[in-house]
Structure formats: structure tokens, C-alpha cells
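One protein chain is absent from this view; the other protein chains keep their places.
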Amino acid sequence: MSVDLSQFIPSFLEESFEGLELMESGLLDLKPGDNETIHSIFRAAHSIKGGAGTFGFDSVTEFTHLVETLLDEMRDNRREVTSKDTEILLDSVDCMRLLIEAARDDEDYDHDKVSKTSARLSETLGEQQSTEGDSEIEHDDSKNGGSGYHIKFIPEHSLAKTGNDPIFLFSALAELGELTICANTEELPALMDIDAQELYLSWQLTLITEAEEAEIIEIFEWVEDECLLELEPITDISDEETSQNLAEDVNSDVNQSAGAPQSNNVANQEPLDSNEVAAVVENKNKETKGKAKADLGSIRVGVDKVDSLINLVGELVITQSMLSELGNDFDMSKVERLTSGLEQLLQNTKELQESVMRIRMLPISFAFNRFPRLVHDLAIKTGKEMELVISGEQTELDKTVMEQIGDPLVHLVRNAADHGIESKEVRLASGKPEKGTISLDAYHQGGNIVIEIKDDGAGINTKTVLDKAIDKGLIDANATLTDSQVYDLLFEPGFSTAAEVTDISGRGVGMDVVKRNIQSLGGRIQVESALGKGSTFKVNLPLTLAILDGQLVKVGTETYIIPLISIVESLQIDNTLINRVSGDMVLYRLRDDNVPVLPVYKMFHLETECTEIDKALLVVVEADGQKIGLMVDDLLAQQQVVIKSLNDNYQQVAGISGATILGDGSVAMILDIPGMIMMALEQAQKAQRLRTDGTSHIAEEVCL
Amino acid sequence: MTKVLVVDDSNSIRDMVSFTLKSAGYQTVEAKDGQDGLSKAQTCDFDLVISDVNMPNMDGISLCTELRKLANFKFTPILMLTTESSTDMKMRGKTAGATGWLVKPFNPEKLLATIKRVVK
Partner (left out) sequence: MNIQAMAQDVPVEGEHSVEGIDFITSGDQYLTFLLAEEQYAVDILCVEEIRSWEQPTKIPNAPSYIKGVINMRGIIVPIVDLRLKFSIGHANYLETTVVIVLTYQSEDRSRTIGFVVDAVSDVLNVEQADIKPAPAFGGCVGQQYIDGLINSENKVVTVLNVAHLQQVEKHRLQS
């Protein structure tokens, strides 16, 4: 019988990673005497060990065995929970993750780390357990030289009460060789006195076999405490023969006695070749590792989400059959029903779309759950006291966005721990609690998700930042910047505020990368800070990469979509606020800012009647900290649009991030705001060059 | 058809055991912990129970004790799936009324061979 175990491996892996997370969060919360938590940590380790063994991940089994042993001692109160042990266990969790990942990908792992940790575990356990070969499987394939055994089996009367039945023991024995059974009915009481639930027989068995004694003992393993068992090897062939004859003599009696097994029927079965089985299993395990790797792009979806999907499909089917019936025999009197049917279809489709989108949504806790550990480790590394407060972890987010936001968030949290939170002494001196707080919060705002990383640390010293920026030549020494402009400098490539590069946040990846990653997801990041009180980094992201909330605008005959997330405000142009500077650059005064005006019709070379700036509308958008005003003819509706790539059948287009299909079936382009700003800059620079070259007639065409 | 109750909190192990049994022609009902297993046992008869030991809500040992209290589970074979091969755990299982145990890790062949020792 062959069962393909590989199909269960992805679910084992998923379970194991969940188990590791549970262990980790449990360990971080662990207080001495918290038995419930220890139990659940133990259970997780235990399950991983069991599964790993079953699916052939031996390195995982071996290592986890040590972890389990330590946890077992804690669970049984044989060992106190110390913070030292907790640290070792946390490291062990890392090792287990390493081992499981290595097993999954069929790759090598960091042997050094694992062996160090397992040495620490063994040391803690106070016994020199070797890290290798703690396997419980015993394969002793050597056969004994003897030819069989005489077995005396006298069970207790209560044997059946644990569900054991001698017949199965005998069948198992019969598989090892030729079995002869002789029942002893002496203890059988008179019929009146028989308790049907008791067992009164005992047996004398002769087994002609090459099997080891241990194999026979193993068969009786489950009942060894409930019976008298004597095993005596057959040494002499003649002895064997006589006993066999003897057994045959009584065989007929046995067959008639109550509860006696039909041993002869099964006696000729061939023993199971354990070598062969082991080989098959090993081969299978090799195959499965490869497969498991490919299967990991799965998501776990709540049954409720699937149910709602099924319901919706059900409704769709009803609508469809209603419509096709209508079509079978259509006349004009049924137009009304057709219209309502089509409306229903629209509704169904819409709901179905939303439902399918929801399947890709996961609570952000998937991204947040690694932070307690991170902050715990950071606190130890920096020697600062800090705690992490997480809220809003149920806020849902598209899986793809989630996968890509993890690293930027780690960077921001590290940053908060490293640069934000002050040392204990400094905090006490400035009248703050000695323990710093980093909080992570997530919430929905419009069609977006906002993630806040907040610390109650030192805040951003604008002067330090400015000095550094001037030092690095990022800005002019005489530049006057607003606070938020100063904060934006943090995201400039190559900027680092730490007095010295630490191994925590100064690892070459700067905040500029964080910002770029967030922008590539269609999001943006903002900083608020108060000196001495702390800083807040606010990450604003679209819920999904497949759909965006857009503002439809009209330019000439064309409709464009501006992502709502980029829009600062839309306004009617007030002529008095328009300024022309350096010849032909148009600036619009928006409160303190002078926003360059970009007429979309010029950038895209479109025909429109609306070329006069005071007749047009201005949509102020922002990207990379740069605000620009897009001049458009008119604002239309706001709506969600499904993003389609232009790249599939065409190519990237400057200033356009994609296309979508509007309700009337027509295509509309989605504006790429950072791209447009770049285009505008390039054009302006080109114009500048051309002007200085004296070829100003071309400049007129391209400048803004 | 032989009907088996499979109790394990690990989806992968439970699926694997159940799948193996089904491929060998057994009928299976799955339960995700001891509590779940007990409530399924209360509504239905089984020819065999295979249960993990370490589970949330109700562990395998308590499940075994509870099952033996039910009239229709007096003689039903109960196998414990356990990684703990220690005599202590086996004794606790026996005391609670378990028929036998299967030490993890096990493979489908071993599982089926073991089952043959308690059911037809």
C-alpha cells in the first residue's frame, strides 16, 4: 500500500510556521508560573516534532526533541522558567525555523548556529545529549540464528477492557512465521459464572520464525503489563518437531473452544520486509521536498469568505438561467424583466468581484506578528528598555501588499528603537518613564490602509538633520526649509542621522529604500515629530494593487484617472494667485506653497478648448514630497477602477501607470503622478538647455 | 465498513492519517481535539479511535478515560498517537484504557500495520 505523503507537506509546513509563531509570541509573554502558556508552547513544539518525523524532516525532529525536553521539564514544574532559558528557547525557535525552511527548500542551513544552540540546550538540560541520532526508530535488521520460540501467554482477565483482543496478537505473530496455537481452557468457569467481559483463556504458542525476540516482545508491547509472558527460544529441531506435533494434536480442540483464533488461516502469510518499506518511504520523502517548495504560494481563506463566494455564484447562476429563459422566447413585453435581470446581473458581478478581492485580504497581524520578537531583541542589543504596543492588527490588507510592506516596516521599527528611543538615563533625566514605547497601529482610511509607527523617544532634531544635509551637500547652506521639508531629507539617498552607524539600523539600506518600496506599492510616507516627545511615521497604502480609487478627469475628449491617494486637493483656479516666474513657468500660490502648474493637454499633446488657465481646474497632487498642479478641463466622478497593464500588449508609457475599463466599456488611462513629475522636470531641463543654446523656438513647445 | 475516529489537533497529521485510512478502505471521521472527538463519539459508534495525546481543550488521555465511560466504547480499540515513547506516558495511556500506541514518527505502512493489530 503506498500513500503519497507529499500532499500533506505544505499543510505541515504552514502549521509548523504557525506553531513557531505561537511559540515565539508565547515565549515573549512568558511569566514564571504561567502553565497555560507553557503548555501551549510545548504542544506547538510537540506537534512540529511529530509532523517532522512523519514527513521525514529528521534534522527538525532531532533538534525539536531537545526543545521539547526542556519545555517538558518546565511544564512538569521540574524546572523554573528563567529569562536565560527563555532566551535559549527563542534562539531555538529561530533554529527550528531555519531547519524547517532548509528542509522545505531542500537546502543547507547555518550548521554553526544550530549546533551552538543545541549545545546550549543540552547544557541547560544538564545532560550530554548528542545532537545527532536521537531517533526513536530502531532498525535492527540482523536476524537471529534460532528457528523459533515457545511462547507462554497468560493474560489477565481484564485484558479486553482496553480494547485488546488476543486474536490480533496471534495474527501479528503469524505474520512473523509459522504459528501453532494451543489454548488452555482450565480457568474457564462454569457457564453460569462467566462474566462476558472477562477473558479466562491462556495460550501456549509455538512460532517457527527467524524473527528477533524483540519483534515478538513488541507485539505484546501493549499488553505486557496485563499478562504473564514467557519466551523461550527453540534450540533443537527435534524439540521443535515434537512440540509442533503436540500442538497439532490439540489443534482441533482449540478450534472448538470459545474465543480461539483461526490461526492456520493466517499462518502462511509472508513476513513484511521492513527494508523494502523503508526504501520506498525514503524515496518518497526525497520527492516530496521538491514538490513542497512549489506549493507555497497558497493562502488560507476563512470558510466564511468561501461560503459567501459560493452563495454569490449561486445567485449568479439563478440570474443567468432567468436571463436565458427570457431569451428563449423574447418579445417586447418582457423588456422590463430583461432590464431588471440585467440589473441583477450587474449587482451579482459587483458583489462577486468584491468577494473575490476579499479572499486576497489578510489581517495585517501577519505582518505585525514578527515585531514583538524584533523589539525584544532590539531592547537587548541596544540595552534600552522598551515595549511594543500593537493595535489594529485585524485591519485587512491585500496579500501582495502585505508581503512587500514587511521589510520597510521592519526598517522603520528598527529605526524607532535605535534612533528614537533614548537610553534609560536620558529618559529619566527628561522626566519620561524609563521604559520607552513603540506603537504600531493600522487602520483603514478611505480606500487606504494607514500604518503608524510611533515612538515616545527623542524626536527628530531638525537642526542636526539640516547640518548633516548641508554637510553632505544635499541642500544649500542658506536654504530655509519647513519642518516637513527637513523630515523629507531623511528619505534622501545616503542620509543617516545616527551619530555612528550601528549594526541595527545602519546596514546600508537607507530610509530612501523604505520610501521607494512604499512608493512602488502606490503608497506614501509622512513624518511627524516633536523634539523630546517622539516621532510618528505614517505609511499610507492602497488596500490592493489590483484596484484603486480614482478621480476621473476630462482633458479634451479624453478621460484620465488620477489616483485619489496622490491628490492633495482640487480647486477652481483663482487668477490672482497665478504667478509667472522665470519667463514662462506658471506657479500657483497654494497657501505657503508655490505649486508649478502642468497643463495635462500640453504634456500629452492633446487638443482641447480649455487652454486658458483661468477656465481650467487645478488638481494638486503630491509625490516625492513635490506638489504639482495638474491643469484639467473638468472633474468627473470618483470611482474604483481595476488596474490593467499596458505592458501586456504594448509597452510602458511615460506618465501613465496603466489603464482601466470604464462602465461604458471604453478604456481610460491612469496617470502616474511621480512619472509625470519626472516628465515635467525633464522637459523643463530640456527647455532650459535649449534656451541657453539659443534655440528658444523649440523651447516654447515643450515648456510648461 | 470499518469506521475510525481520528483525533489530532495537527491538520497535516490528521489529514495524513485520515487519507491513509481512506485509501486502505476505512471510513473516517475527523476531530480536531479531545473535546471535539468526545462529542463526535457521543453521537456515533466507531470501530476504532486513533487519537493524539497532546491537544488543546482535552488531551488524548482524558479523551480515552471519557470514552471508556461510554457504554458503546467499552471495548472499542483506542490507539494513542504519541511522540512520547516514555514508559510513563504509555502507562498513563494504559491506565486510562488505551489499547495501544503508535509512536511518531510513523509512516502510512506502519500505521496500517498497527491498525491491523486491533481491527479486522
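We just call them A and B in the order they show up, numbering each chain from 1.
Rule of thumb we're sticking to: a residue touches a chain if its C-beta (ideal position, glycine included) is under 8 Å from a C-beta of that chain, and two chains touch if they have at least 3 such contacts.
Everything quoted here is computed from the prediction, not taken from an experiment.
A.B. asks: Missing chain touches which shown chains?
C.D. replies: Touched by the chain not displayed, across the whole complex: A.
A.B. asks: Which residue, A:Leu188, A:Val410 or A:Ile656, contacts the hidden chain when the whole complex is considered?
C.D. replies: From the options A:Leu188, A:Val410 or A:Ile656, the contact with the absent chain belongs to A:Ile656.
A.B. asks: Can you list, in ascending order, the subunit A residues touching the missing chain?
C.D. replies: Within subunit A, the residues that touch the unshown chain are 327-332, 558-559, 603-606, 644-646, 648-651, 653-656, 659, 661, 665-669, 679, 683, 686, 698, 701-702.
Here is the rule we go by: only the chains that are shown with their structure count from here on.
A.B. asks: What whole-Å value do you get for the distance between subunit A and subunit B if each is reduced to the mean of its CA atoms?
C.D. replies: Chain centroid spacing, subunit A to subunit B, equals 31 Å.
A.B. asks: With touch defined as at the start, can you tell me which subunit B residues reach subunit A in the complex?
C.D. replies: 9-13, 15-16, 19-20, 23-24, 52, 54-56, 68, 74-78, 81, 83, 85, 91, 94, 97-101, 103-109, 112-113, 116-119
A.B. asks: Could you list, by residue number, the parts of subunit A that touch subunit B in their complex?
C.D. replies: Contact set of subunit A toward subunit B: 1-3, 5, 7-9, 11-12, 15, 40, 42-43, 46-47, 49-56, 61, 68, 136-137, 160-165, 168-169, 171-172, 197, 219, 221-222, 225-226, 272, 277, 280-281.
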